[in-house]
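Only one protein chain is missing from this complex, and each of the others stays in its spot.
The chains carry the letters A, B and C, assigned in the order they are written, with residues numbered from 1 in each.
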Amino acid sequence: MWKTILRRLLVLIPQVAVLSLLVFILASFMPGDALTGKIDPNVSPERLEELREKWGFYDPWYVKYGRWVTDALSGDLGESTSYKIPVTELIGNRAANTFWLSLLTLGITYIIGVSFGVISGRFNGKPVDKAISFYTFLALAMPSIVLGVINIYFFSLKLNWFPMGGTVNVGMQPGTLSYFLSRIHHMLLPAITGGVLYPVGVIQILKSEIVDYKISDFVMTARSKGVPEKTIYTRHILRNAFLPTAANLGYDIAFLLGGSIFIERIFSYPGMGNLFLDSILRRDYAVVNALIILFAVLTVLGTLISDIIMSAVDPRIRIK
Amino acid sequence: MEKNELLRIDNLITSFRIDGQHYAAVDGVSLSVSENEVFAIVGESGCGKSALALSVLSLHNSTYTKVEGNIYFKGTDLLTMNVDELNQFRGKDIGMIFQDPLTALNPLMKIGEQIEESLTFHMKMDKKQKKARTIELLEGVGIVSPELTYSQFPHELSGGMRQRAMIAIALACKPSLVIADEPTTALDVTIQAQILDLLKKLQKEMKSGIILITHDLGVVAEMADKVAVMYAGQVVETGAVGAIFKNPLHPYTRSLLASVPGVDSAEGNRLHVIEGMVPSLKNMEREGCRFAPRIPWVDKSEHEEHPEYHEVDKGHFVLCSCYKNFSMRGEG
Amino acid sequence: MENLKNKRSKKTDESKKLLNKPSFGRAVRIELVHDKLAMVSFILLIIIFATVFIGSTFFDLGEAVKVKLGMINKPPSADYILGTDASGRDMVGQMFLGARNSFLIAIGVTALCGIVGILVGLIAGYFGGRTDNIIMRVIDFISMLPRLMIIIAIISIIPKYDVITFVLIVSALSWLSDARLTRAKTLQQGSLDYVQASRTLGTRNFVIMFREVFPNIGSIIIVNLTLNLAGNMGLETGLTVLGFGLPFNTPSLGTLINYAMNPDNLQRRPWQWLPASILIVVMMLCIYFVGQAVKRAADAKQRVA
Partner (left out) sequence: MALLEVNDLKVHYPIRGGILGRVQSYVKAVDGISFRIDEGETLGLVGESGSGKSTTGKAVMGLVEITAGEILFDGKDITRYIGKNHSSYRKSVQMIFQDSYSSLNPKKRILDIIAEPLRNFEKQTAGKEKKRIEELLEIVGMSSETMFKYPYEFSGGQRQRIGIARALALRPKLIIADEPVSALDLSVQAQVLNFMKDIQKQFNLAFLFISHDLGVVKHMCKNLIIMNKGRIVEKGVKERIFENPQHIYTKRLLAAIPDINPDRREELQHFREQVAEEYESKYHIYYDKDQRVYDLKKTGDDHFVALP
């Protein structure tokens, strides 16, 4: 098992290297350069030229790339032109918001996903299964943007159960219970919006696995041993059916940690997704590039988590 | 000495639902298996032998399969029972061995765990006793290092060892009847020989009845005391193994035995070929003798309108009178 | 050493699962007739497409986009069935043109991804070995990238930008699932004897790939394309709402839903964004239901009819 993890990590290094190169090339297309925002506009052109020279604006691209990489490795991903604070710090406090929202969304997703998946798998073909299938189509057919809009329209504006956006009521003292509750209150609607749409994958995988295992040979063997149906489900069918679901958990964690851009935008929730959009609009490319690299690495970590879960759960991978 | 009867199947009809219609794969089969006896059911694909085996313990999927008739196990009819009652018999009094050891074991459960599972539901044993019994079982089926195999997973074992584990599962509660559905078909011939010898040894020790389902006439000759030959859902001939192999009567049995290559045939001559094809479940002519279309040179009058069993001699039954003066094509 | 001789029952069962009856078209028709929901969706889809494509010819793009100051934010009335937007433009015109654009883009992206995905998948799946490894490493790398962000980043920096570039950018990062599915199915078919047989009969590799293997996996790929079609429509709408979809002056369902982004539109002028939202959800639902029927037709063992 450790070998697979080590190999996965080793593969990560070239991938990130190529990724950084790609992001660097992407960045070089982006208008503006290291100087934008650093100099006051009324500096004379010669002075501007001199500064550009000093800052190595005219160096060959590989020198610039080399400098950029060494900075990145030392944690300095450049400065946000719009907020004038280091990129890492800017992303840092937004990451917390996204993390908690993603965690809540992940929870809702897997509670709905697993329960619906098991029910529709076990009662395959029955009315409840048809209802769940209808729900999955509705969820597939509903872009998160549209559901977000509809949710705000009904639950925030009309019924006023949930706030329209933001993370916490103004004037709340951090650390107090009411602050915490208000944070949850702000997160609920976006989390539900995501949590209702994302479980489709979990449901479909779980259902097809259960349906396949129900007619498998080793379930027939269990029945021939006189094992009651309930135990056959828990010890034989579900145990095997949960394997791919567990494997997908890794991907889902990474995907959700990335913060859903759509949902954060509609609910104007200041997470990393929203930060990305704002940075794009403000041409704040240092932040954009940092976020892209962060999410790419997150995705690879997601696959790593999946591998670890798979080898932990499935003896066929663990014991060669 | 007349062995007392273990299982009596009475006019069993197992039909599968295809496009809303029910078609009988097992079409009125009656047979009885006694203690300490290996009863072989032999036939080609689609003759209904596996459907019969699964019907005994009602392992069919009830939405697509209808099972009618009676199956008396030591006097009680299994078909009238609900699942909970049936579960008292499954694994305890009647054990099953399946064909493909690769898929018949749960890949995520240790071998020991899968054997103990039937002990848990049928025997009053604590953890320690169950483990001891399992190790003893593994040793009994000829596994070299039982302690190691106890905590191994199915994918770590070879095909032959996995089949031995299957046998250990089936025999865990010392059942009086074991149903083996093509137990060695998926194994190599050298491993098959070992597994068959093992089954024979265990059968003698436990004096249990074994129903052996197979398509291999050689396996029948090696293992069986009594034989039933099936064709198109019906038993066409049944009797002691000596009678069936020495003095086969039903045209199908005789044709099958003549088709076996390498028996005495020198390299030159031709094997006997049964004309036509096994009819599919849906478009099968169910009236009259079902083998008639495969032996066209036999005159219509030879066949019975409603074929019955003729007891040629003690315990040797043949379906339909066409066996009387049947001769292979060209031998006439 | 695995000493399992592959007796007839095991191998034939597996190959039976992978191959299904030849007439996929007929099977789809049977499935549609049998499944009422799919039939209704199919008819509904045809009606929507017909009205959208024919209807949109009546609305001249310039006219629909022209600003009419006197008519700002009119609620639905006799002469403006769906009312007007903040710049006085008639919603009905925008609905028709928007629906057509959204749909064309979705088809464009789906088709492009389909073609690239099938080609790459076939080559990787059929030749295997080194070619397969290289292609899979590339696919793994691209799938590592956060698709949405890269699309938005590229869109924000492209100077010349129109519908075509939008379709190209989105497709460049969306063909991976098609490639993976095609590769998996090709690998499956490649293990079957008829592919080996063709090689021994002197048929060239590319002929085997397209004439022998592709017809056997075509039906599953069609199912995947229908499901992707719906997905891509959702993507286009989302991007446009965020402001990174279609260029400003081309109406699409996304631009209509975008009105909902400002709170008082959301509250007091639902006629501007609600119809587009409903239309997009209905279209995607219909596509999915039809897709399910097609999927059942493709997968022999699940056939209802």
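Heads up, the rule we're going with is that a contact is a pair of C-beta atoms (placed from the backbone, for glycine too) under 8 Å apart; a residue touches a chain by one contact, two chains touch by 3 or more.
These figures come from a predicted structure and were not determined experimentally.
Checked against the full complex, the candidates C:Arg26, C:Lys66 or C:Arg204 give a single residue touching the omitted chain, namely C:Arg204.
Of the listed residues B:Leu12, B:Val67, B:Leu199 or B:Val219, the one in contact with the hidden chain in the full complex is B:Val219.
Within the complete assembly, B:Thr190 is the residue of B:Gln21, B:Thr190 or B:Asn283 that touches the hidden chain. Although one chain is not drawn, the whole complex shows that of C:Asp178, C:Glu212 or C:Glu236 it is C:Glu212 that touches it.
Although one chain is not drawn, its touching partners on chain C can still be listed: residues 1-8, 11-12, 15-16, 18-22, 192-194, 196-205, 208, 212, 215-216. Panel shows chain B; residues 44-45, 188-190, 192-193, 196-197, 215-219, 221-222, 224, 241-242, 245, 255-257, 259-263, 265, 267, 270-274, 277-278 of it touch the chain omitted from the view.
In the analysis below, only the chains that are shown with their structure count from here on.
Once the centre of each chain is set as its mean CA position, chain B and chain C turn out to be 51 Å apart.
Between the CA-based centres of chain A and chain C the separation comes to 23 Å, rounded to the whole angstrom.
Chain A and chain B have Cα centroids lying 55 Å from one another. Among all residues of chain C, none touch two or more other chains.
Residue positions 100 of chain B are each in touch with at least two other chains. Contact residues on chain A toward chain B in their complex (touch as defined above): 215-218, 220-229, 235-236, 239-240, 243, 313-316, 319. Across the complex, chain A meets chain C through its residues 15, 18-19, 22, 26, 29-31, 137-138, 140-146, 149-150, 152-153, 157, 164, 258, 261-262, 265-266, 276-277, 280-281, 288, 291-292, 295-296, 299-300.
Taken in their complex, chain B has these residues touching chain A: 57, 59, 61, 83-84, 86-92, 95-96, 98, 100, 103-109, 114, 117-118, 121-122, 153, 155-156, 166, 169-170, 172.
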